[in-house]
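Before we start, here is the structure in question, set down as structure tokens.
The chains shown are only part of the set, and none of them has been moved.
Letters A and B name the chains as they come in the text, with residue numbers starting at 1 for each one.
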Amino acid sequence: ENCGHISISAPIVRLGDPVTASCTVSQSCSYLEPEPRILWKLGAELLQHKGRQQTQPDGSQESIITLPSLNSTHTFLLCYLNWSNSLQLLDQVELWAGHPPAMPYNLSCLMNLMSNSLICQWEPGPDTHLPTNFTLKSFKSRGDCQTKEDPIKDCVPADGQSYCSIPRKHLILYQNMVIWVQAENALGTSQSPQLCLDPMDVVKLEPPTLLAVDPHPEVALPQPDCLWLRWEPWKPSLYMDQKCELRYRPQLQGASWAQVGPLPSRTVRYELCELRPATAYALQMRCIRALLPGQWSSWSPSLELQTT
Amino acid sequence: PLDPASPPSLPLPRSFVLKCLEQARRAQAEAVAMQEKLCAMHKLCHPEELALLGHSLGIPWAHLRSCSSQDLQLASCLRQLQAGLLLYQGLLQALAGVSPELSPTVDTLQLDVADFATTVWQQMEELGVAPATQPMQGIMPTFTSAFQRQAGGVLVASHLQSFLELAYRTLRYLTGP
């Protein structure tokens, strides 16, 4: 036998929107005096004289309350009765207030050659104060993404994360695909602008490895203003045609970088001359996919060499 | 050797050929990795010792006769390339479950071969030389023992490498001087 029950216009509203609720106390709740007074609390605060109470045709008592503007993002609305001099809680509902999701933005993706997956990240936008689900959606396409081909399985990020990883088996490499982020909560849905990309055009390239090589064995006295080195491309990207840039600077206060390029992505021996004799140099290299779209790798860690 | 002086008449977009070159190199590297793993794990390191077994299992070869340097017929060369890639995708699929350690390599190679076939097929469509329907993969061999699946893996990887090497040389020629 259910003494009291709250029904509510909507448990989730926009911050500042009104909420209307009713609490009905059934007549069969026999422990009571004839016309029990129904009281309301919002969280811990007793809402004095806020409920309009009336007797229903079936003899039950109903109190209706309107909160003009719900300003806390998460609270409870409680319905009480006075019963032998104590406040008795009959029912309680949780109330949430927040915002519909804003448009996610800054969506960007990188193809990871180690995990062979496409990792996309985005900015979720301001806090909605409500449980909001983000889903990375995509479909296969062709050409410049005007046609929509097979849909790709939704990528659902781990809780609270703003990135998602689409596994290799859901991708077609060397073909364009359309990607966007959808945000959804109880108050609405929004979508980020769409990206049109071929995963292989957004490969996250790692820098090559710089290695010292001995000066020419035959040459007794190596030229004092030269350095010799070699480099190897990052192994997982061996199959990609790449061009690279070398930058170097003396280890002196305020020295700036000098740069050489384009260079091939692999050499067994490279001679760098017209340097300061007897000086320590830092050398770094970065590479990018040649002839096809791509992004520069970061600069490699420094290789430190000393001219004689 | 291919005569670079005179690439064929069909207008092949440069990006298409460059992508195919990269896809060929990518698949070749994975086929080599597959062979190395089969050699390390099952001591099956000599494809030449498995020719008779290949015959008896009925493992088909793909050819690129129209891609030869003397008489390059581009449309049928593209068709043979695409059909060959589809054949090897099917063979790799038939090898599914060869062994847990090898599955990731075989699965990735199969996906890359399939994507390479898609790249070629779409270009054929855009050039208007694609047949009405995609070619069928043909009957795939059935492997009845772990050894046959492993040996079949060595043969398929080895055949695929030769096929990709020939495709690569043709594509190289198509990029012109």
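In this text, contacts are C-beta pairs under 8 Å (C-beta built on N, C-alpha and C of every residue); 3 or more make two chains touch, one makes a residue touch a chain.
All figures in this text were calculated on a predicted structure; none of them were measured in a lab.
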Per-chain copy numbers for the entire complex work out to A x2, B x1
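Rule of thumb we're sticking to: only the chains that are shown with their structure count from here on.
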Please name which positions on chain B make contact with chain A in the complex. 15, 18-19, 21-23, 25-26, 28-29, 107-108, 111-112, 115-116, 118-119, 122
Using the touch definition from the top, list the residues of chain A that touch chain B in their complex. 116, 142, 168-169, 171-175, 200, 238-241, 291-292
